[in-house]
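The structure under discussion appears below in the form of structure tokens.
As you look at this complex, bear in mind that one protein chain is not there, while each of the others sits in place.
Our next item is chain A:
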Amino acid sequence: MARGCLVLVDGWNHYLSTSSCLGFDLARTFPIDRLAAHLAPRTGEETLVDVAVVMALPNRNEPGELPEFMTWRKRLRGLHNAGVRHEHAKFRYSDMSCGGCGSPVDRKVVCPHCEHVNPIAGRRKEKGADIKLAALALNGAWRQDYSTLVILSQDADFGPLVRQLAEVHLEQGRRYALYSAFPVCDRPHPHRAVPGTRSIPLDAATYAACARRS
């Protein structure tokens, strides 16, 4: 039985919550490798068994998506060299259309007062990331690859996964620890752990330290 920490990152969930909480654009720096190295000792583990980022990349063939794809691609290449695996999910793209005539409708709403253009979210939806992350966690549990799991996500959908993992560990009769890590800030939006896990809050100073390279 291996002892060590497995870090699984729900890429988009973690990235978006970090952006909204901490306010800086992390796409270029996204310091998952350093963050994982920081998290393992906080859980009491001395070794990192594996680090994987599960996320969809923007489809470079969709209009306007190429620059974002390239930014993420470069960053994930850097993470690969630092030992972080990228597990692919996919984006599903859907256009908005008029319910009456079916004509395509622009996904922007212009404010009639200040004329600010407000993009409507939901043009793309990540598919398959949750299930892939769950499969990695459960596979590792059955194979007894790790003794501590850290999920970088705030997604409550992982609640059933955590319950299942606890059952597997109990069945195997071994010590286990399940954590979820997420960014925190002073603003009044929800900062919550995945149900059934111990929380590791990550503040702006931690992120800044991880993003800063010597």
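Rule of thumb we're sticking to: a residue touches a chain if its C-beta (ideal position, glycine included) is under 8 Å from a C-beta of that chain, and two chains touch if they have at least 3 such contacts; residues count from 1.
Everything that follows uses one rule, which is that contacts and distances are computed from a predicted model.
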Exercise for the section: One chain of this complex is missing from the view, so tell me which of "Guanylate cyclase domain-containing protein", "Acetolactate synthase", "3-methyl-2-oxobutanoate dehydrogenase (2-methylpropanoyl-transferring)" or "ABC transporter permease subunit" is its UniProt name. Expected result: "Guanylate cyclase domain-containing protein"
Completion exercise
Missing-chain contact, candidates A:14, A:75 or A:169, resolves to A:75
Practice task
List the residues of chain A that touch the chain left out of this view.
Solution key: 28-29, 31, 57, 70-71, 73-75, 77-78, 80-81, 85-88, 211-214
